[in-house]
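Here the complex is missing one protein chain, while the rest keep their positions.
And now, chain A:
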Amino acid sequence: MVLTEAPPPAGTTSSSGKALNGAAQYQTVLQEKTLCLVLTGSWRSHDAALPTLSDKELSAAGATMISCDTSGITDWDTGLVAFLWDVRRGCDAARVRFDMAALPHPMQQLLDLLPEQTAPVIPARRTRTPFLEKIGIRAEAVLAEIGIVAGLAGRTTLAGYRSLFRKGGLRSSDLLSDLFNAGPSALLIVGVVNFLVGAILAFVGAVQLQKFAAGIYVASLVGIATVREMAAVMTAIIMAGRTGGAYAARISTMQGNEEIDALKVFGISVSSYLILPAVLSLVVTMPFLYLYGCLIGMLGGYVVAISMLDITSLGYFHQTVIAFGISQFFFGFIKSIVFGAFIGLTSCRIGLKAGRSAADVGIAATRAVVIGIVGVIALDAIFAVIANSVGI
């Protein structure tokens, strides 16, 4: 039935593929309504692209059955199976019978695994949203997110209140390790940054104030700037990058491992078990880091002022003390508590919202840092307006 070697008496022969010696190629031989594909050469797919069959060739010959002769193949892998699969699907489309009987057993076995027909892949249609609608959708999402974070804040506060009186929820060991990470471990970097900021302020101030022989006011400049703005904002930015990012990454990794689902099933409240220690650790440590930042910032200013200007230590100290009142300290204190709560809540929320893949963890950490920093600066602007109207 299958004609292999003999040239067709009244048939047509056509060849396809590269005529290189040993390269994969096939010839079609028509014999009494049976189209035989004679495959020869090495059908390994990785070295070069294999020939592909065109549907025209199958239907043009007017054959009712197609068979394959693979005896001339020296070497093959799944590339050949892909070719045979194309042939079979082409036969199906052209309503021609495909005769597998002549194929070696392994090829038949692999072909049997493949589906008879494949649905054409329909690319997903992209609908375009108008620009204004996009803005609206984004704005709505931001507002919804603010609402969710506020809800989270409420639940976390409630969880904190409950854990004061009842066992369960907050684990003290978690809280202690978070406190240590957000507090003592951050001292070095918070100190370095605030020292440098104080020193830079003093340097810039000294250059200008010296012109008016007002060098002593460098102390006031550094003091007011650190206490009012710099210490709180700088510390918050560092903590957003350092601790906020870590919290978001931690929670989103737990999300990926189904740990959050496990907590939910056990009925362990996510807000008291995960969010409360994170937020509490920042709320507790941030004011102290702020005070520490103030001191170190002023120390940085002092070092620069003493070495550049003709000021005594006592003079610098005196000028610093009379520069600001205790209310400004108090204000900065409140600010840093708010910053801490904001960083803790947003980073936890971002972690909880994250997807489950490895890339999502990175996205969540980045987002937590960016939103933390932008949010801290935005909040600080609001505080500046409040301070102005209250008259601090």
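Just so it is clear, a contact is a pair of C-beta atoms (placed from the backbone, for glycine too) under 8 Å apart; a residue touches a chain by one contact, two chains touch by 3 or more; residues count from 1.
Keep in mind that, in the parts below, contacts and distances are computed from a predicted model.
Chemist: For the chain that is missing from this picture, which UniProt protein name fits: "Dihydroorotase", "3-isopropylmalate dehydratase", "Outer membrane lipoprotein-sorting protein" or "ABC transporter ATP-binding protein"?
Modeler: Cross-referencing UniProt, the chain left out corresponds to "ABC transporter ATP-binding protein".
Chemist: Sort through A:93, A:114, A:176 or A:262 and give me the one touching the missing partner chain.
Modeler: Touching the chain that is not displayed is residue A:114.
Chemist: Among A:22, A:106 or A:184, which one touches the chain that has been omitted from the display?
Modeler: Answer from the full complex: A:106 touches the omitted chain.
Chemist: Consider the whole complex, including the chain that is not shown, and state which of A:41, A:79, A:183 or A:300 touches that chain.
Modeler: Selected residue, touching the omitted chain: A:79.
Chemist: Considering the entire assembly, which residues of chain A contact the chain that has been omitted?
Modeler: These residues of chain A touch the chain that is not shown: 44-50, 52, 77-79, 81-82, 85, 105-107, 109-110, 112-115, 118-119, 121, 355-359.
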